[in-house]
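All protein chains but one are shown at their positions in the complex.
All chains are identified by letter, namely A and B, in their written order; residue positions are counted from 1 within each chain.
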Amino acid sequence: MELQYLLQLAANGIVIGSVYALLAIGLSLIFGILGVVNFAHGEFYMLGATATYALVALLGLDYWVSIVLVMLVAAAIGIALHDLFLKRIGRHEFERSMLLTLGLAMILQNGALAIWGADPKFVRVPALSGLISPFEVRIPLTRAAAFAAAIAGLFGLIYLLHRTRLGQAMRAVASNPTAASVVGIPANLIARATVAVGLAMCGLAGAALAPIYTVHPLMGTLFVFKAFAIVIIGGMGSLSGAAIVAFALGIVESTVGAYVSLSTTEGIVFAVMIAVLLFRPLGLFGRGLRV
Amino acid sequence: MTPALAFEGVSAGYSDEAIVRDLSCTIEDRSVTCLIGANGAGKSTLLKSAFGLVRHLGGRLIYRGEAIHELLPEARLQRGIALVPQGRCNFQDMTVRENLWLGAYTLARPAAEAAIGRRVAQFPMLGRKWNQLAGNLSGGEQQILEMSMALLVDPTLLLLDEPSLGLSPKTMNEVFAVIRALAASGVTVVMVEQNVHGALAISDRVIVLDLGQKIFEGPPTAVMADAHIRTAFLGAAP
Partner (left out) sequence: MNETGARPRRLELGIGAAAAALLYLLPTAGFSDYVMAVATSACAYCILAVGLNLVYGYTGLLSLGQVAFWGLGAYVAALAAVDLKWSIWAGVLVGGVIAGISGIAVAFSSLRLSRHAFAIVTLIFALLMQLIARDWSEVTRGPLGIPALPQPTLDLPGLGRFVFDTPARYYVLMLTLALASIVVVYSIVHSRIGRALVAIRDNEALAESQGMNTLHYKLLAVGVSAALAGLAGGLYVFHLSVVDPSIFDFAYTEATVIMVIVGGPGCFWAVIASSIGFSILPEALRVTDRVRYVLYGAILVAAMLVMPKGIGGLLQQRRIAAMRPRPGQGGT
């Protein structure tokens, strides 16, 4: 019984972890390629969830179609974000990037509160109302679907980075921006594509979690801080490190969180992050790129 | 004969402050030009300005009759200009294979494959170290790798920033031999060199920079004849 319960918690944690991974990897990619810490990352996740609510609950669109639409719109917003704002920031203007995106986050979060109010909204997907029970672990279909979507997103990213020309160019810019310019990689286009991909992942994350959690304007705030923590613990620049830490965090939160309060769990996460910075400055899986 | 590249009062730098100031000179087609000057004179900045890696602050840059100073680096590369920057400038955490493929980034796949094949035939070391990380190669090997990457696109104007920096005398000779062969095959070369004697031996023209400005230009023999420049930059007794 006890083991069953733990497995149940772990399964929930893996689902959440997969979504954390989407967010953290997007954040890490944008930092690696543009040198920008995107403070507004969590707000785009919130917008993704809100858009999913609008499409599914208000317009009655199919859930899977909505996910694709949300990702496309998010990517388009990413292009605009790059061209209007991030393009103007140099690679080494770290503080400026952080303050600019902090301003954007303030606009998005408070704007959402002003427009939609703080009331939580629910996304019900009738097609996903059942349960699956592998090994007696009961997993709601909404969670299974979220996991499937997130895993698809993660594999899509791996494919993009390692099997496509665009991904190759993205890794090159992250590795050495000058050398990338020297071989004729168009830095601007790559940066734009990176922000588009990162935001598409935010949209996907929001859409995946919308039927599980309630949707409200403040849902992204803590998420972005957790994504910061994941990226730092995993080692800035190490995408696989971020993914591993994201899953670990999801599982720990879910299992430990069942015994102590959620905010204690969050406190532990942040404390671990500071400890990792103290003792493993490059993160657990870092290869040399610093925070 | 039209010059390959003409600087017309070019100023360039990293911020609003000009490092290279109001510099004019022409680079003849199929010539080898050597840039010399003290540390911090602005030699690297001048090469980078020709490739578009620094801020263009004034003047015009004419490449084979076309103004290129507004163009992005990738557009200049497409027009046949290639740069090998100073120091190690490759993808350290990627293999030799990946580095070469990135060097051929602007080429279509079959052309890239052929070009890489030619360079590997020319420098067998690349084949031997095919799956090693570039960061694990020796300094000389990395220099050869970087030059190979630049040559994949068959540039007509090659900008070399201190190609012999940190190399053993043997590798240095190898590198100079490559440059000589390139020049013989019709590539226009502009290089910055600290090893002035080796460089002057293969140069047609010398430009001396000081504090971001051209203070001398002429054939190598004239440089050797100028007592002031000899003492200041060539380390010879007056």
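We adopt the following convention: contacts are C-beta pairs under 8 Å (C-beta built on N, C-alpha and C of every residue); 3 or more make two chains touch, one makes a residue touch a chain.
All figures in this text were calculated on a predicted structure; none of them were measured in a lab.
Trainee: Looking at the whole complex, which visible chains does the left-out chain touch?
Mentor: A
Trainee: What residues on subunit A make contact with the chain left out of this view?
Mentor: 37, 85, 88-89, 94-96, 98-100, 102-111, 113-114, 221, 225, 228-229, 232, 261, 263-264, 266-267, 270-271, 273-274, 277-278, 281, 290-291
Methods note: only the chains that are shown with their structure count from here on.
Trainee: Going by the contact rule at the top, pick out the subunit B residues touching subunit A in the complex.
Mentor: Residues 51, 53, 72-74, 77-78, 82-85, 89-94, 98, 101-106, 149-150, 153 of subunit B touch subunit A in their complex.
Trainee: In the complex, go through subunit A and note every residue touching subunit B.
Mentor: 165, 168-169, 171-172, 175-176, 178-186, 188, 287
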